[in-house]
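Handing you a structure now.
Heads up, one of the protein chains got dropped from this complex, but the rest are sitting where they should.
Just so it is clear, A and B label the chains in written order, and each chain counts residues from 1 on its own.
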Amino acid sequence: MTVSPPVPGPRRGPGAPASPPAGERTAPARDGRGAAGGPAVPAPGRGRGRRGGAWWPYLLIAPTVAGALFLLVYPVARSVVISLQHFRTGELIRGGAAFVGLENYRELLGDAEFWEVVRRTAVWTAVNVVLIMVISTLVALMAARLGRRTRLAVLGGLVLTWATPVLAATTIFQWLFQSRLGVVNWLLVRLGLDGFTDYPWFADGTSTFAILVMLVVWQSVPFAALTLYAGLTTIPAELEESARIDGAGGRQVFTAVTFPILRPLFGLITSLEVIWVFKCFAQIWAVSKGGPDGATTTLPVYAFQVAQSLHKYDLGAAVSTLTVLILVVALLAHLRRVHRHEGEEGEAR
Amino acid sequence: MTSARRPGALARPVRRGALYLAALGVLAVSVFPVYWMAVTAFTPTAGIQSETPSFWPAHPTLQHFATAVNADGFWQFWRNSLLVTVSAVLLSLVVALLAAFAVARLRWRGRRAFVLMVFIAQMAPWEALLISMFVIARDTGMLDKLSMLSLLYFMATLPFTIVTLRGFLAAIPPELEEAAMTDGAGRPAAFRRVVLPLLAPGLMSTSLFGFITAWNEFAFANALIIKNQDDRTLPVWLSSFSNIFGTDWGATMAAATLFMLPVLLIFLVLQRRVATGMITGAVKG
Partner (left out) sequence: MRYRLLAATGVLALAAGLSGCGSSEPSPGASGSAAPEKLTVWIMRDSMSDALLGRFESGFEASHPGVALDIQIQEWDGIGQKVTSGLASNDAPDVIEVGNTQVAEYAASGGVKDLSDKVADLGGADWLPGLAEPGKIDGRQYGIPWYAANRVVIYNKDLFAKAGVGGPPKTREEWLDVTAKLNKGGYQGIYLAGQNWYTLAGFIWDEGGDLAVKEGEAWRGTLDTPQALAGMDFYTRLQALGKGPKDSDEARPPQADVFAKGDVAQLISTPGGAVAIEKANPGLAGKLGFFPIPGKTAGEPGAVFTGGSDLIIPEASKHHDSAYEVVKALAGEQFQLDMAKEMSYVPNRVSLGGVLDGDEGTAAMAAGAANGHATPNSANWAAVEARNVIKEYMTKALTGADAAAEARAASQVITSILNTKS
């Protein structure tokens, strides 16, 4: 099987349509923009013959808005309402929940366990995102320096990893780290570490946490690395060369040329990874259910546990609300950038 | 004599070697787990249970695949997953295309707020909405229905799809479309003849993203399909499968392989365009 590199050639911008005329016309423009100021979206231009005042833009977004209202806004609102009620199994089944004001939030914020979970979620997110970004950057830089065939193989491997569904991946990792017959234990014993004979990885909080980090990093690196690699290929080779002629070493070229050009891309990928890692639920739930002893309980897992295992749906809803608030605050910079960006190009111009 | 050479010249082959060694390492780490899954799936049970793992099935067997496929309702769940996934993806593409067009090509009051809302929607913690979604589905008679799952997956993939398609649309010069229109084609015809073909990579990559998301989803599929067990989807089946066949790692890995297969096939079919599209989406979004 052949898996071609995500970006056909270094001179074509990411996303350039495949058919030649348009591709040739748009790609250079996008490259230039990318090199100068980061990945920018050409704005709906003034004077391009678009009538702006009509009502039909609103018709176009109507299905999106309708879907979001019913399937997102309404559930979120409902969830917030539940967090303000006494809503347990009885209320779920019989209805008739009573409002209790901020009682659930008070209980939650006064609970040491909640703060422990928040702290753990922060650690979880930081460890994963840092690892993902560092490894992806290294892989992308490496891929750019490889010969064509090796590069194809490496990129192909990344795509394969990327295509592995979450549930299949978690099953595979459980099998790899199985205490009996697991290939990881076998390998470690072969390397002379006899202590790993039948070592129960999932019995200990720290090792379970570590395995989950490996799993999430393994699954997340391909996206980040492939994107960064694509970004690297848009940097005109002359820029790096001239830096090198000026006597810069590999590291200096990266910090002085490569990183500044790709900074928006880095910011963007980091933000996306923060969202994904922070929200990560399926992997943790499938592997450890937040255990052992809560060592892998992050906020989404905690919300699920409180609601589904303890049947405290009200508290679970409160956890969810706080989770979203924390995430929004953490990504405020990202959102403001989006907002500003849209402003520059849209209405403001 | 090497000692006579300049230090840089000495470092070069060494660094080259290190580079390729690293490449090999990355390749091994990314491929091995999937490879191991496939090997286990083809290895006879006796081989799996031997104390020394074999890294190549000397006597490959299809026994585990037979166990998995013959397990209760496999094809039924396969079909359910496909139905839910495909309908969610199609719906998402159409709705997102409309919105992306409005955002990329038109200027209107509220556009900035709309884009911001789309970005925020990407952060929605879906699992946290399980209970309110359950209550809503129940109160609207959507419980135990695959169509509810379709709608949910549609919504879960919509924001990303809008953002990505909008990026693609923005990269297509409006002049092309306008030229077609001055040639006498109406706007819909111009859109179909000029824009849609150029948009194909974007449509493909976003459908792939949607496909993976929907194909994978477990929590809602598990919580919202209660009594109509024939309507379960593959992820739910896979999880109960590993409950039932806990020791049978061969069968479990065969099931995981079968689960992964459609995604892999689509990846291979769309390969070139997909990765490009994902990247564009990421660059934009």
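What to note about this one:
The rule is short, and it goes like this: a residue touches a chain if its C-beta (ideal position, glycine included) is under 8 Å from a C-beta of that chain, and two chains touch if they have at least 3 such contacts.
Source: prediction; values computed, not measured.
For the chain missing from the display, the contacting residue among B:Val69, B:Met117 or B:Ala223 is B:Ala223, taking the whole complex into account. Here one chain is not drawn; of B:Ser30, B:Thr43, B:Asn80 or B:Thr161, the residue touching it is B:Asn80.
Interface note for the absent chain: among B:Val39, B:Ala68, B:Ala104 or B:Leu146, the touching residue is B:Leu146.
In the full complex, chain A touches the hidden chain at residues 56, 59, 63, 88-90, 92-94, 179-180, 198, 200, 202-204, 289, 291-293, 305, 308-312. For chain B, the list of residues touching the undisplayed chain reads 79-80, 83-84, 86-88, 90-91, 94-95, 98, 134, 138, 141, 143-147, 149-150, 154, 187-188, 222-223, 226-231, 240, 243-244, 246-247.
Keep this in mind: only the chains that are shown with their structure count from here on.
If each chain is reduced to the centroid of its CA atoms, chain A and chain B end up 14 Å from each other. Considering their complex, residues 19-20, 22-23, 26-27, 29-31, 33-34, 36-37, 40, 48-49, 51-53, 94-96, 98-99, 101-109, 111-112, 114-133, 135-136, 151-152, 154-155, 158, 162, 166-168, 170-176, 178, 197-202, 212, 215-216, 218-219, 235, 238-239, 242, 249, 252-253, 256-257, 259-260, 263-264, 267-268, 271-280, 282-285 of chain B touch chain A. Listing the residues of chain A that touch chain B in their complex gives 1, 3-8, 14-19, 22, 25-26, 30, 34, 39, 41-46, 48-50, 52-53, 57-58, 60-61, 63-64, 67-68, 71-72, 74-76, 78-79, 82, 92, 138-139, 142-143, 145-146, 150-151, 153-154, 157-169, 171-173, 175-176, 178, 181, 183, 186, 218, 221-223, 226-227, 230-231, 265, 268-269, 272, 275, 279, 281-282, 285-286, 300, 303-304, 307-308, 313, 316-317, 319-320, 323-324, 327-328, 331, 335, 338-339, 342-343, 346-347.
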